[in-house]
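Every protein chain of the complex appears in place save one, which is left out.
A, B, C, D and E label the chains in the order they appear, each numbered from 1.
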Amino acid sequence: MTTPTYFTRFPRIRFERDAQGILTMALHQDGGPLTFTAADHEALVDAFYEVGRDRANKVVILTGSGGDFIPGIDFSSFGDVSDPDVWSKVHDEGTQVLENIANIRVPMIFALEGRAHVHAEYGLLANVIVAGEGASFDDLPHFAGGIVPGDGIHTLWSHWVGPGRAMAMLLDPKPLTARAAQALGVVAEVVPDGAALARARAIAQGWLTRPEVTRRNTRIHFIQPIKERLVREVGYGLALEGASAAALVKSFRQAG
Amino acid sequence: MTTPTYFTRFPRIRFERDAQGILTMALHQDGGPLTFTAADHEALVDAFYEVGRDRANKVVILTGSGGDFIPGIDFSSFGDVSDPDVWSKVHDEGTQVLENIANIRVPMIFALEGRAHVHAEYGLLANVIVAGEGASFDDLPHFAGGIVPGDGIHTLWSHWVGPGRAMAMLLDPKPLTARAAQALGVVAEVVPDGAALARARAIAQGWLTRPEVTRRNTRIHFIQPIKERLVREVGYGLALEGASAAALVKSFRQAG
Amino acid sequence: MTTPTYFTRFPRIRFERDAQGILTMALHQDGGPLTFTAADHEALVDAFYEVGRDRANKVVILTGSGGDFIPGIDFSSFGDVSDPDVWSKVHDEGTQVLENIANIRVPMIFALEGRAHVHAEYGLLANVIVAGEGASFDDLPHFAGGIVPGDGIHTLWSHWVGPGRAMAMLLDPKPLTARAAQALGVVAEVVPDGAALARARAIAQGWLTRPEVTRRNTRIHFIQPIKERLVREVGYGLALEGASAAALVKSFRQAG
Amino acid sequence: MTTPTYFTRFPRIRFERDAQGILTMALHQDGGPLTFTAADHEALVDAFYEVGRDRANKVVILTGSGGDFIPGIDFSSFGDVSDPDVWSKVHDEGTQVLENIANIRVPMIFALEGRAHVHAEYGLLANVIVAGEGASFDDLPHFAGGIVPGDGIHTLWSHWVGPGRAMAMLLDPKPLTARAAQALGVVAEVVPDGAALARARAIAQGWLTRPEVTRRNTRIHFIQPIKERLVREVGYGLALEGASAAALVKSFRQAG
Amino acid sequence: MTTPTYFTRFPRIRFERDAQGILTMALHQDGGPLTFTAADHEALVDAFYEVGRDRANKVVILTGSGGDFIPGIDFSSFGDVSDPDVWSKVHDEGTQVLENIANIRVPMIFALEGRAHVHAEYGLLANVIVAGEGASFDDLPHFAGGIVPGDGIHTLWSHWVGPGRAMAMLLDPKPLTARAAQALGVVAEVVPDGAALARARAIAQGWLTRPEVTRRNTRIHFIQPIKERLVREVGYGLALEGASAAALVKSFRQAG
Partner (left out) sequence: MTTPTYFTRFPRIRFERDAQGILTMALHQDGGPLTFTAADHEALVDAFYEVGRDRANKVVILTGSGGDFIPGIDFSSFGDVSDPDVWSKVHDEGTQVLENIANIRVPMIFALEGRAHVHAEYGLLANVIVAGEGASFDDLPHFAGGIVPGDGIHTLWSHWVGPGRAMAMLLDPKPLTARAAQALGVVAEVVPDGAALARARAIAQGWLTRPEVTRRNTRIHFIQPIKERLVREVGYGLALEGASAAALVKSFRQAG
């Protein structure tokens, strides 16, 4: 099997696929933890699409690098989010990226080490989550920063833990530990720090004994209700978030 | 800012709004705990509408008085619920009141002291619930009394804690303590008795640093899936409840 | 009241109805635990329909026999599931059987003893679940056996415990004990082994004091959201499962 | 093939099945046009279920007798519709009958002669409608008679011709001719009076060349969106209709 | 019956109610045709709410004045629609106004004379539309003016005439005559110019012979599917329209 061109197209995503087709997709910044930028937002839309369309991928593992998933975000990279043309791109990409993950039609594992403090919803579209002891979920970029958590983060948390806990987490964000997330049914297994990826690969190995159609169709069946919610909720959520971003910029300008 | 006329229009609702726009809406009966009547059912429809339409309200806190939210109900005030004209009014108000709460487009906190034993679903439409140690939820008026819990109480409990727990609670109603509700993700914070309102105000204060559009749109985003369920489920639920009320009256008459 | 003909129509279902209309419907094989076959799949479609249409049933209790609900399955009884005509029957029955349970318009209790390791979703369509200490839920026939858990088992577990726990359970099936299920809000009461049916009857007795319309309409209200999900999800799930079954047979033939 | 027992179970339904499995199901009263009664309402629930579950039926043709489908209704047969126990039965049957037609999983043709002036929605659940020149649709029993057209008649007309025309027809009922219905896309073919059944059989014949799974799955695919609407709308519609029936009885008593 | 206070609260809405409760609600500007302004947008939210909550209204007729419904719009009255605080108000009102019309729980007639060229969707929430010969529908304010037709106009047209015709009309707006609208099933009756209101009143009269519960519940049943669509689609539509308005202002500034 030749290496697909998308394996080398994205400078901050490392792809690795073993002989059996288990794909590891690791977000990174120079090999270390990724500080999320607008360029990553754009890149991930296509990266997840390519992963989904490549039938040589049999199981997909999403992970980070350097002991973290995504610990932070560089807001300035997004430019003037009060400009409607700028936000139109954010809206379109933000809707598309989640649909593209949902359309990965093979089972997906989120191998979490360290902080999933930005765009944790990417990981919440996996079927199984394995986390290191010291891992945590949080939501830095939204209500804490003055904008609506409208990009799917509420939809996904609400789907996994119910709307009450989701609202509480997003209105008063603080790290949710791996163990606490396990008690809520979010994390399937907690492993020693550094062991999440290996454990994810072992789980993936176990699945390979089933027929490929079984694996694909199980994913399709499991993701269908979530996908329907994404399609109904995320576009509007991002539009509401865009208006809040414009209001935030306005308030900065008035204050400045 | 002048006092809006609705502040004094409802004899059993006390409105108080601070300089920053945090509105406290306290249900009461002569200053003490409210025993719910048909007149309250009608009044709350409009009261919540007025609260929702007044953009001077920046955060809304719903609470009770005298150490309780709503501890009891006066069924006789509703008249002959087997009369289709009587129930038509109950149906229409019961559908409308929940939509009006859902349409409060600013963040909402339920500050619960004592018993939320009647129409707890009003409080379950808040985004955050703060409860005193001795507080409890229950559902006195429905299955225990011989009628269908169709007025949204099942929809809301099901939404917060899943259908299994909701059905168990409503078929065999008994007080759910604040601590138990916290363990289920319903109550965000348990505070000493008497401290719920103050804590709710402190939380509201914290939110005021975000732009108004952010606050409004966050509420809109969070409530949208619940609102869609209300619109699909509550009208029918109340119609089913009405038929059960007519059957109950019939059984009384046959027994009588 | 004469005995309805369906009471004796199904050789592996024992019906018993007391004077007040509490129906017990016990699955069995020669009086002992049922190993599920294709004939049962067909029979249960009609059995649940008959139960639902008979207004003499006031409460329905579903249970097993010999200390188990359904501990195992005889796959060979289904014939060549890669034959599209064979699967067409499975698809149609599998969709219909869950709708027929959902259309039982009186409250329903699942009295579980021992293993609900096959078609546990039948029991998850009850309103209240009472389980013996040693009871457990599992899902033997699907992912473990190489096919998609598409027959409603995911929809029902997802509805009761959220999609995260449902996916984890179905991808890595192992017994969920009665106590663990109680902690998740699935089992309402855990009783000593052998006492589930008696306890279910006591609960049913308690409900009989309410008017019949109240009981029927409460069931209708509670089941409506689940029924809507079944109608949207199960047909597709079974079609995806059918394709996976064909792939499994193909893999056996290639291996063979 | 032996004759199924349901062929002779319903005194006012004549079943006839040819060697290829084309089933004709003709409603009649002593061989002539059917005046609809409460007994028919109950019978049709089961009749359509039996038709749907019998895999020997390859295509189903629904028709009337004596040159009419259903020209009239005998309201008095329903008893005191203001009695909640009476209406509970109407509600449950009315919901179930439409689902049972929707669950007939083979293509269905409505061969209409004369008047479909009562329960035309049964015919609107067919895939193809063939009508005699003199045939017409109408809705006698609802708004004209003082009750809500809530039993699915609005859902079906709205689905076929849009909500505007549906509302206009139901609020001001008058016969819609076969030709007018054809112009609206409802009737596929208009034939000379008396020729509808023969033409329906010819169409059915043409379908038999396709594989059975193709025929069944085409029906399933076509009916799915309608079925979802029925499940969402008809129960509530019938509950609203029941309340209106109680109000009508009340008005008669007050007038009386 | 005393005159309700809302009858005199809105300077550009004339209310008139006859002894039987037929309410005529006429939009006007100094007695002549209304040029729509931001103040009307705000006023109509409350006006429709008051109409809906007042159970003395038995049928509602919406109409215009001076031979037109709404012929034009004064965009400047809305202020700087690129300001997120300004648009937040438009979004909230625009969502609420349509829900408030949908929540008028008595049959509603749209008596159209002249131009419904702005906010025709208000009239499309009626159950029956009567139009003068010279009447026409159009959509001036949206795509023609450079913004998204997102305020419900697409949802309502799409609901009445299907998405194809709706898109064509909104992308290339030109007057749709009363006769053309009748051919599409939108207008129920075309009458001589000036006769629409009288004809609407005659229709309303005819409905009054049915029980009030029948009238109310028929409206509730008919409007439910439309209301569900409004709740799902209009908020997002208005958010998308708001972004387009900001882009339009930006383009003016760049051009300016």
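In this section, a residue touches a chain if its C-beta (ideal position, glycine included) is under 8 Å from a C-beta of that chain, and two chains touch if they have at least 3 such contacts.
Given the structure is predicted, the values throughout are model-derived calculations rather than measurements.
Student: What are the shown chains that the omitted chain is in contact with?
Tutor: Across the whole assembly, the hidden chain touches A, C, D, E.
Student: Out of A:Glu16, A:Asp30 or A:Asp85, which touches the unshown chain?
Tutor: Result: among the candidates, A:Asp85 touches the missing chain.
Student: Please pick, from D:Phe36, D:Tyr122, D:Phe143 or D:Trp207, the residue that touches the omitted chain in the full complex.
Tutor: D:Trp207
Student: Which one touches the absent chain: C:Glu42, C:Asp83, C:Asp172 or C:Glu189?
Tutor: Touching the chain that is not displayed is residue C:Asp83.
Student: May I ask you to list the residues on subunit E that touch the chain which is not drawn?
Tutor: The list for subunit E reads 143, 146-150, 154-155, 158, 161-165, 167-168, 170-172, 184, 229, 233, 236-237, 240-241, 243-244, 246-248, 250-251.
Student: In the complete complex, which positions of subunit A touch the hidden chain?
Tutor: Residues of subunit A in contact with the hidden chain: 45-46, 49, 53, 55, 84-85, 88-89, 92, 96, 99, 103, 105, 211-213, 216-217, 220, 224, 227-228, 231-232, 235.
Student: Contacts of subunit D with the missing chain: which residues?
Tutor: Counting over the whole complex, subunit D touches the hidden chain at residues 107, 127-129, 159-162, 185-186, 188, 203, 206-207, 209-214, 217-218, 220-222, 224-226.
Everything that follows uses one rule, which is that only the chains that are shown with their structure count from here on.
Student: Keeping to the contact definition above, tell me which chains border both subunit A and subunit B.
Tutor: Chains in contact with subunit A as well as subunit B: C, E.
Student: Following contacts chain by chain, what is the lowest number of steps it takes to reach subunit C starting at subunit B?
Tutor: 1
Student: Just send me the rotation angle from a CA overlay of subunit A on subunit C, rounded to the nearest 5 degrees.
Tutor: It is a rotation of 120 degrees, to the nearest 5.
Student: Comparing each of A-E, B-C or C-D with A-B, which pair has over half of its contact pairs in common by residue number?
Tutor: Equivalent chain pair to A-B in A-E, B-C or C-D: B-C.
Student: In angstrom, rounded to a whole number, how far apart do the mean CA points of subunit B and subunit E lie?
Tutor: Each chain's C-alpha centroid was found; their separation is 32 Å.
Student: Report the inter-chain centroid distance for subunit D and subunit E in whole angstrom, where each centroid is the mean of the CA atoms.
Tutor: Centre-to-centre distance between subunit D and subunit E: 35 Å.
Student: Where the centres are mean C-alpha positions, what is the separation of subunit B from subunit D, in Å?
Tutor: 42
Student: Give me the residues of subunit C that touch two or more other chains.
Tutor: 161-162, 211-213, 217, 220, 224
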